[in-house]
Each structure stands twice: as structure tokens, then as C-alpha cells.
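Removed: one protein chain of the complex. Kept in place: all other protein chains.
As written, the chain order gives the labels A and B, with residue 1 at the start of each chain.
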Amino acid sequence: MNTKSLEKTPWPTVLSFLLPGFIGFILFVFFPMLSTFLISFTNYSGGPNWKIVGIDNYLTIAKDKHFLQSLVVTVKFVLIGVSLQIIMGLLFAMLLNRNILGQTFFRSLFFMPNVLSSVGISLAFSLIFHPTKGVANQILEYFGLPDSPWLTDPSTALLSIIMVVLWMSFGYYMIIFLGGLQSINSSLYEAADIDGANGVQKFFRVTLPMLSPTMFFALTMCIINSFKVFDQIFMMTGGTDGGGPAGSTNVVVYDIYQNSFRNFRFGYASAESLILLIIILVITVIQFNNQKKWVTYDI
Amino acid sequence: MKKWVALFLAASACLSLFANGKSDAPASSADGVTKVDFYVWSDGNDEYSRFFDTFNEQDLNVKINPKYIVPADYGSKLTTLLAGGISMDAYMQKSQTDMFPQYNNGYIEPLDDLIASHNYDYNQVKSWNASIAIDGKVVALPHRGGKYYTYYNNKAFEAKGVPTPTELVEKGEWTWDKFVEISQMMSENDEKTFGSCLYTWGSCSVYPAAQEGMNFINADGSLDVDNSLLKSFQIRKTLEDGLDIPKLVDLKVTKTHYSQVFYTGMAPMLLIGEWFPGTVQNGFSKDLIKDYTLDDFRITRLPCDSADYNSIGAPTFGHVHAKSKKKDAAFEVLAWMASPAGALVEAKMGFLPPMVDDKVMEVLATNVPDKKSLEYFTEDVPVKPFYYTKYGSKVEQIISQYVEKYLLGEIGDSDLIPAFKAEMQTIVDTTN
Partner (left out) sequence: MTSRFKIGNLISSVIIFLTSLAVLLPIYIIVTAAFKNEVDIFDRPIAILTENSGLFNFKQLEMFPLYIWNSIKVTFFCTVIQLGTASTGAYAFSKLKWKGRDSIFLLYLMSMMIPIQVIIIPQFMIIRSFGLYDTHLALIMVASFTVFGTFLIKQFFMTIPDSLLESARIDGAHEWLIYWKIVMPLAKTVLATVLIFSFRWFWNEFFSALIYLTSPELKTLPLGMTDFVTEYMVYYGPQMAAAMISIIPVMILFISLQRFFIQGITSSGIKG
């Protein structure tokens, strides 16, 4: 971060900026988070009969193959999902940042999946991925390719979900990147032109460095959101009995959902959430510490 | 500074827009009417809304203040409300085995004292006692029976000249093997018209095991898993592999509801619970069924391998909330629903009431015109509930996962029982 020597701002001023949002944060998220932390050391199940069990929940998690399996699924989802979403988002932000015909139309179109209700999306994709009469398989057949089982087979279900998530959210990252691209000063490109830089060089010398704060933001958000993926899987393959088929799309939050709302194991679910939190937190902190190496602020 | 004050005033004026009179209502209003906050899953135009409307039309000093929650998300919301300590007077139980943890958590009021003080005739529902009592205490009153049946479309059977389940029941041949055989005969094997349908719930994959009374985990925490589990899964796999029933994963990801399967003729036979005649009635009234009429609709027993027939299922019931301040009023509502008057409302909608008298028979006859079907629908046979212990809800999740694994070939015949038993043991070890 920027470390110009500045005087410390007086506290009343800091608080006057911070508090409007912070009150809500403390009341509605921080306190609940704190209680989640405390609950994770109990066998709380929603009623008055509970006791403190120390780190038992954490020890059980370490041996819980459902949790460990869901962690593997989640990591797969994050690795593939994040890279695809960021690359697609950046690509289309750059393509649509130029003055092309129908610029607003295409931007709106790509943003639209973001706005659609999840019921609609899950219906549309269940029809597209329909194993016998689905459009996706018809397209494959048209090109002479073999049918895919899509959501009905453990080997393809997670990838199909990633496709849905990508479809939904590349427009979201596109908008974020567009916002970032807008704030790049065009004089920088002019300077690069004078230096005789070509398109690729301009991308690496001007666009990427100038976009790095946005990229950092998008990456952080995308990783956090991907670790927390739940809704799409619940809608597309799940229901209350777990992410199917045969648990192949059971992500961590699914396990947490089932343990809290189906099994009344709030203590255990809280411990699972904290482990998830720690994993995401470690990744985020590493990102924050590394950002000095590649993120450019305040030129 | 003035600007800021003005801004805050405007903001608080805006906020007051939202805060218009949402305080807790007093226990009873001035006119002596007690309002009962009753949480239930409903779309506002079904079984429960009709129950509540009928109740409120009576000239009583108790009125229901219905709280309708969307069926699909009832569980999450109810759990949050109960654990979050909201004031409510009564609620309906959607997942019957959840009553065990809820009772342990002190959400459910035992009803024995209320039954005595209100002179409720418990004999009316006593046959369901096993499903509504915990440790000898009555914790719920049922407004719907709980029984699974074979439903089929007679027209399809006639067209194919295949013996109907009813005929086979009468000959004493309606076994699970026969069910497989008939499903195979009725199927077109073209992935469009199947022979029968087993739905996606965990319970639907273990009918034969549950019918034999297999509990998976007994109330005392001992395991009760034997080869009938494997046999149940095998039945499903045989039928799926032969394209005789729609595949479980297909039904799930294509969001195909069992009623749709039956309505559209995708399968002429369905094994499901006591509410289905009501569902069919709804299908006809909404014009969703085209290829056959109500006269073709038939009901008979489930397949059964034992000479002494028994069905499976648990009744549907409501509870009085333990922290309610209006327990008497809440009980009055439950008692009315679990009475002959409530049974009539239930029968009108085509569901099986917890008790059947002549009037109820008369009403049910309009939903089930076929005489024999009506006899089977209302016959008095023993009923075993699905894995009815405090472990039940967790058992069902594991069944759902394992049946998928088994159907997809991820787990073989020899590994199934040991792996399943290990999961059951984990449940026992991690349940308070």
C-alpha cells in the first residue's frame, strides 16, 4: 500500500467516515460471526441442551470424509472457475471497450445473465443439458461429436455447473474490468504510440499495470465468491439431499447447509465454516501481501 | 450543519415508512378472539389454506393467523425461526423425523395435558400413535394419514393387455419381483414411455426394505441394515438399466416431478403416498391431464413380498410450539384438524384423512370414483414409517447419496452394505 508519510487523521474524522457502514457491519455480521466462532466449540443444535466440547468438532472434521471430499470439489471449482471467469471477463471488457457497432447492446446482453432470476437460469440450463432431448447434445451431434451426460454424470456435472456459473458471471467481471479500463488515462496510450509500441506491447505495458488494482479486486472477489458457491449447485443438481449426482458437486457450503439446516448440527457447521473462512483468509492475505509485486496504485 | 440535520430528518422520515405498526399482537384482542400464529408451508391456495379458511369461517373465539411459507424453503425458514426464538403458537411438520431433534431442543409442547383438559378423543388417531409420540408423550396430532400405494392408469394397462396391479393383488401375486416384471412389460423402452416411476427421494429407493421394517438405525443407536437394502437398490438399478423407469438423476436434473410423469403418461404406474389422489384431482382441474380421465385412475396396495400385507408411511401433523402463550387456542386448532370435521376438509381435497367414517367415504368417492380403488385407499392395514428415529433425517440423506453412487456404478454389490453401515455408525456417533 501507499506509504507516503502522512499525519494520522484525527479519530472523530475517521469515525465519521467509517461508522455509517460499520454500525451495520458490527451488528449484523460481526456479532453473528463472533457467535459462530463461539458456537464452533459447542455441540449446539438449536435448543437449550448444549455443552462445550472444546475442539472436538474440529477433530471430527479432520476425519470427516464428506467434508474432505467437499473441500476437493470446492478447490476444483475455484481453480477452474476463477481462471475462466477472469479471463473471459477481461477479454470481453477489452473487446467492448472499443468503439464498435452495437457496443451498448453487447454490453447489455452480456450483463443480462447476471440479472436473471436463478429459477429461470436453472430451468433454462436443465432444458439445455437435458440428457436426451437437450439443446447442448443436439449441437454436439450437429458437429458429429458424441453426446455428453452433462449434469447426470459425476465426471461432467461439476464442469457443467462451472459452465453455468461462467455464463452467469463473466458479464459481471466484464463490467468491473470495463470500469477499470475507463479510468486508464488515454495519454498513456498516446505515449506508447509515440514509442512505437504495438497492440500486444501496449496491453502488457499500459493496460495490465494500470488495470492491476481492478484485477486485484476482481481476483479477490472471484476467489471468495467461488469458495462460497452454493445457489447454482442447489438449483441445478441438488435439492436438500446434497449436490448430485453421487455427491460429485457437493461443495463445502453445501455440507455446511446440510449440517445446519437438515441435521441441526450448528456447532459442527460453524466449525466447518471457520475452516472455510481460514482457507479463504489465508489465500486473501497472501494476495494482499503479494500485491506490492504487481499491483500499481497512484502513478 | 443545517444541511446535515435536514438530511437526517429526511432519512428518519423515510425509515418510519417501514416501521408502521409491526409490534407483537396481544394474546387476545378486545372482542375476546384469540389469534393463533400458525406456520405452515403453502402457496396460499391448497390443503392448508383451505383448512385454515374453513376453520376461520366457524363462529369460534379462536382464529388462525396463517403464516404461509413457500414449500421448497420451509425447512430452512422454520429452523431459523425456531432456533432464533420467534414467537409462534403452532407449526406444521414437513419432515416428520425432524420432530425428534425439535422435541429435544424444547420447541415442541407435549400434548397429553392439553388432550385431557380439552377432552380430545385420542382414540380417533390412536392408530398413528407410533408416529406422533416420543418417549410415551404425544407431541403432535395428525390431520392426514400416512400410507403409500400403487397408483396406475388403467387405460394404459388395458391398451397393452397387461394384468393390472389390482388383479395381481387379488391373486396374491403383487410382489416386488412382479412389480419389476410388470414395469418391464409396460415400458416402451424408448426413454419416452416407461413402465413405472420411483421418485428421487431417498425413501423411494428403499420401499422394500422399509416395508420389511428396516430402520437402518434403531432408536437405541444399534444398526439395522441388512441385504434388503441391497435388494431395494437392485430393483431400482434393474429397472433403470432396462429403461423401464425414468433414471433418478434424470428426474432430478430435468426437474421432472412425479406428478408430471403420471399426468403426461410418461409412466402409467407410480408408487407414492396418500396425497396423490389430491394431486391427480389438481391435475384434472388445471387441465394438465389429457390422455385419460378420472375413471381410469386406480389405486391398489404396494407390492409386498410377505403374506401379511403392510404399507409404509407416516401421517402429517402439526405441533404446539412450546413457548406459545396461547397453547390452548393452538391446541384447539390442531384438535379440530385431527377430528371428523377436519377429516372432511382433508377428504374433499383428495387426501387420506387420519380417520375414515361414512361421510369421509362419501366425499372421497368423488375423487376416487373406482370402488375397488377406494376400498384399497381406505382399508385398515398396518403401516410402518420410514426410519422413524431421531437419526431419520440424516439416514435419508445418506440413502440419497448411496443410491446415486450405486446406480452410477461407483459402488458395487459387495461394498454397499459395509460402506453404508460405516456411514450409519458415523451418524450414531455424531448425533447428540
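Observations on the model:
As a convention for this text, a residue touches a chain if its C-beta (ideal position, glycine included) is under 8 Å from a C-beta of that chain, and two chains touch if they have at least 3 such contacts.
Note that this is a predicted model, so its numbers are computed, not measured.
The omitted chain makes contact with just one of the residues B:S183, B:T254, B:S339 or B:T431: B:T254. Contact with the chain not shown here comes from a single listed residue; of B:A116, B:A219 or B:L288, that residue is B:L288. Residues touching the missing chain, restricted to subunit A, are 1-2, 4, 6-9, 11, 13-14, 16-18, 20-25, 27-33, 35-36, 46, 91-92, 95-100, 104, 106-121, 123-125, 127-128, 130, 135, 167, 171-172, 175-176, 178-179, 181-188, 199, 213-214, 216-217, 220-221, 224, 227-228, 230, 253, 256-257, 260-261, 266, 269-270, 273-274, 276-277, 280-281, 284-285, 288, 297-299 (touch as defined at the top). Not every partner is drawn; the one left out touches subunit B at residues 14-15, 17-19, 22-24, 41-44, 46-47, 67-73, 76-77, 80-81, 83-86, 254-257, 259-260, 264, 275, 278-279, 282-283, 288.
By definition in this document, only the chains that are shown with their structure count from here on.
Rounded to whole angstrom, the centroid-to-centroid distance between subunit A and subunit B, based on C-alpha atoms, equals 37 Å.
On subunit B, the positions that touch subunit A within their shared complex are 75-76, 79, 82-83, 101, 104-107, 191, 200-202, 247, 249-250, 252-255, 393-394, 396-397, 400-401, 404-405, 408, 410, 430, 432.
Interface residues of subunit A facing subunit B in the complex, by the touch rule stated above, are 43, 45-49, 60, 122-123, 126-127, 129-132, 150-154, 236-237, 239-242, 244-247, 258, 260-266, 268.
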